[in-house]
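Some chains omitted; the rest stay in position.
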């Protein structure tokens, strides 16, 4: 059967700041600029989750996109939406919540729930002009 | 010469329902949910066709995008636009018109018309949130 990639788009809004606890405020500002504002700023994050695999002969689906929607809702939207990454999301308590690191965390969380025979990739927009992609390599 | 990918975007609007003739209505509803409505629903499909090959030294083109526009119009838009996939499109009389299967049919129809030295890929949006890609593998 043909190998096709199916994509599902989702959204969440969150606050964050870029900084390292082990750096001085000066160094954080120097490296991360206004993104290091101690009072936080935030984004409308846009996420695209992509699964690649053979089309199932019975259903014509690679993976049921309704099921993928629910999985993204449970694993990503519920824990991240309207949250502060630095304070409220366990994975970022000691990790800088850059778009790169958020994408890796999203990938790792979903990878555990997606069947092994499907390849996974994630694209995360922090803004329409700044975005990242990660495929687990 | 450098290998570049050229992309052309197109649109068509169509009706479909997801179902298998050999399943009961109950099973169709169970697997395909509201997408299996026997009275059909529809979408504004958005298609991106991508061709990869070396730039032609003479023209600076990989493939004339005006020619690609006409090809997509003839092979895809004319037979699919304002049609009912299940009833009116030959390829789906016995195939479930999922986005995955539609993308494979589009790929196969274009592959016959695109010169062999060019790689082909298609991206098909069923909605802005649900879309698929296929590159013939």
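For reference, chains read A and B in written order, and residue numbers begin at 1 within each chain.
Please note the rule applied: a contact is a pair of C-beta atoms (placed from the backbone, for glycine too) under 8 Å apart; a residue touches a chain by one contact, two chains touch by 3 or more.
Predicted model, so just to flag it, every value in this text is computed and none were measured.
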| item | value |
| --- | --- |
| Oligomeric copy total, full assembly; chains in place: 2 | 6 |
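Keep this in mind: only the chains that are shown with their structure count from here on.
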| item | value |
| --- | --- |
| In the complex with subunit A, residue positions of subunit B that touch it | 18, 20, 31-33, 95-101, 103-104, 107, 128-134, 136-137 |
| Footprint of subunit B on subunit A - complex, ascending | 2-10, 50, 55, 58-62, 65-66 |
